[in-house]
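Excluded from the complex is one protein chain; the other protein chains are retained at their positions.
Moving on to chain A:
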């Protein structure tokens, strides 16, 4: 079985983002970019499945500008076997990404498609569900545990849901999106970073895959969230109780 993992290049999670003065978006020039943390977890899971002898190959795919190749190289340095880059200059919304992924699935025929549960830039949490719908594959979203049964061609997924944990059993091929607690991603070692440079990265464009990326959403403006008014530091518990009771009226 082949595993395909979708990864996204995003502003590093530790960066304090700045809204552009013209309100068209968030400043991404000269800002540290990294692989979306949920995507790292997806790659790690794919590698663990391969290391357990349940998969033959891990293919990392990313779409967006040329710089996405750097993100793919990070995935290859972690241990993915090869990469696919779909170059697109216009911003891609999850629907277009899902359509491109579907087209790539038809080329590569993987038995499992792994994604992160959401990207930390647009916070959409949609792509995995959408590609599963387009492929008519079952979906295991927000996964915190994944167990593959090779004989039965099934995967058992523990999902983090509002009321606790839910366990589902899905027929393969399936789409799984990863939650934070699924695993601890490995670091790429220096020799593996060197090795990753010679691993192949195939190129496509959305046109070559016959995907129309015309968006049906339009960003009107991006603004800073309203600031909370500055609070005060108190010196004792008595003072705190007094404020909560007589000023804020919340207890």
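Heads up, the rule we're going with is that a contact is a pair of C-beta atoms (placed from the backbone, for glycine too) under 8 Å apart; a residue touches a chain by one contact, two chains touch by 3 or more; residues count from 1.
Just so it is clear, contacts and distances are computed from a predicted model.
A.B. asks: Assuming one chain is omitted from the figure, identify its UniProt name from "Electron transfer flavoprotein subunit alpha", "Bardet-Biedl syndrome 5 protein homolog", "3-methyl-2-oxobutanoate dehydrogenase (2-methylpropanoyl-transferring)" or "DNA replication complex GINS protein PSF2".
C.D. replies: Hidden chain, UniProt protein name: "Electron transfer flavoprotein subunit alpha".
A.B. asks: Taking the entire complex into account, which one of A:68, A:131 or A:146 touches the absent chain?
C.D. replies: Among A:68, A:131 or A:146, only A:131 touches the chain that is not shown.
A.B. asks: Counting contacts across the full complex, list the positions on chain A that touch the omitted chain.
C.D. replies: 11, 13, 16-17, 19, 26, 93-95, 98, 117-118, 120-127, 129-134, 136-142, 144, 156, 159-171, 174, 179-181, 215-225, 228-229, 231-238, 240-241, 243-245, 248, 250-251
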